[in-house]
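Removed: one protein chain of the complex. Kept in place: all other protein chains.
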């Protein structure tokens, strides 16, 4: 009885805050948690039978069979390696450059100009990967591409870019950064602008120069945000941006050793059979690994600084 | 603008040399980002045959407005799609701001007993999802949203990623003392939130609003899933429909059933570029306008200190 009374009292004490989380929580239940029940089809050989529920019930239970294709052959190693390596590079370089660009933008004296720069950086966000792939092709095409034209003008041999795997890790990283940097730096820029100005004034009175201010005020103030965003990115480390690895590389078979990632592998593999169970299984696998990694890194972060952790 | 200039007046301003370097870095990168846009615009005014023969070129041998002719033939469809996109973006962003900031604020409060649970509750949805079919069923069979604009608004309203960002903004930018002082003044939680916290959190809110606006503006997938009525198809969905269909038909050009006729009825490359210009042009032009409020919001937030 006592426990219930205390529970009710707790609820009552937190009722305003509970009311605040209510709308979004209902949304999460409807749009995230209810559909999550459908994940069960990753253990099924999904066949249609009336409505979705009866289809699920009547489909054959196949245990972990749907996951097998992810681990077959030595491709499994390549796709896992590619996915993790690219994402790690994206996370690390992306973080450094986004923070750097945010600091650069915040320090530019002419604010009007800074605003224009920032607007410009956002533009790639509006282009779909298909369109981006056309541009990359207009640079790298063998006989009509700008890069080869320039190379030939300087007396170098033209390169068949789309069949030379060694260039692609760099190309992919550059294209990724180009497309995402503007978007990511906005978050940090907003955080910088939100830093209490009196901190800087105090530092100036102490005689700290700009660099010292950045190192001792700006960066520490950004640390929580950097931690959170990195943790969140780690959660998606097993997910690759399909368009980047499929469209931009023009699905060139010769490049697979450096461009085949989990998402493209699944896409190519399921083209002929179209098994929903297997694609759901792949998604579950990606989520699960990400989940384990986040929980682990979150645990580590918690040990250092409880406030910076996700939960 | 004057207030911004005075605000950032520092004793230890960046030295002129570094200022130039910073300008160069930001300027060159943003040029690299804008360049494709100029390119798209040029391409959309290129003659189709010239494009096919010479490939992409900054200085096409022959210009043409055929691409726009083709699109404007669709007439009121385009205008209607603009309307749908603007409605969805405005209403959606407003809703998201309310949902997200309330949730994020609550879980940023150290005194909130269930904050860990709700943080996890939100975070978990970033990793796991049910996939397409179950989501479709919930949206159509449970919420009955098919062929309704709300199917374009609601699925994007809340986003755990934004919540996590916003929570960080609240917990790093808002001193606990402010909440305490509000309590001492006898304000309720909602009163504290709207009167004290929101003005301070404007930089964060502006960021979320911006992301949300862009998210809504760029969304096409929900339209693919839920909208069959052509009168409520948003702009990006129109564009992506054409893009996907081009892609699909090109992949099947050797299919004898599909035949040459179908390919011919498809819009040309230049029309696609024109669609990109028309679909993104308005938001790109509107962005500086947004940004003025964004920056104003920021300065107001700073002045409140």
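Quick notes
Think of it as A and B in the order they're written, each chain with its own count starting at 1.
The working rule: a residue touches a chain if its C-beta (ideal position, glycine included) is under 8 Å from a C-beta of that chain, and two chains touch if they have at least 3 such contacts.
Keep this in mind: contacts and distances are computed from a predicted model.
Look at the chain that isn't drawn here: its UniProt entry, checked against "Sulfatase", "ABC transporter substrate-binding protein", "Multiheme c-type cytochrome" or "YknX-like barrel-sandwich hybrid domain-containing protein", names it "ABC transporter substrate-binding protein". Check A:45, A:164 or A:196 against the missing chain and you find that the one touching it is A:45. When the full complex is taken into account, the listed residue touching the unshown chain is A:254, out of A:80, A:230 or A:254.
By the touch rule set out above, chain A reaches the unshown chain at residues 3, 6-7, 10, 25-26, 29-30, 33-34, 45-52, 54-55, 65-66, 68-69, 72-75, 141-143, 160, 162-163, 250-254, 256-257, 260, 265-266, 268-276, 278.
In the full complex, chain B makes contact with the omitted chain through residues 48-49, 52-53, 73, 77, 114, 117, 132-133, 136-137, 140-144, 224-225, 228, 230, 241-265.
Quick note on the criterion: only the chains that are shown with their structure count from here on.
Inter-chain spacing, taken between the CA centroids of chain A and chain B, is 16 Å.
Interface of chain A with chain B (complex): residues 10, 13-14, 16-18, 20-21, 23-25, 27-28, 30-39, 41, 52, 101, 104-105, 107-128, 130-132, 134-135, 138, 141, 144, 178, 181-183, 186-187, 190-191, 193-198, 200, 204, 208-210, 213, 221, 224-225, 228-229, 232, 235-236, 276, 279-280, 283-284, 287, 290-291, 294, 307, 310-311. Chain B contributes residues 1, 4-5, 7-8, 10-15, 18-19, 22-23, 25-27, 29-34, 36-37, 39-40, 54-56, 98-100, 102-103, 105-107, 109, 112-114, 116, 118-123, 125-131, 133-135, 137-139, 142-143, 154-155, 157-158, 160-161, 163-165, 167-169, 171-173, 188-190, 193, 201, 203-204, 206-207, 210-211, 214, 218, 240, 243, 247, 276, 280, 283-284, 287-288, 291, 295, 298, 301-302, 305 to its touches with chain A in the complex.
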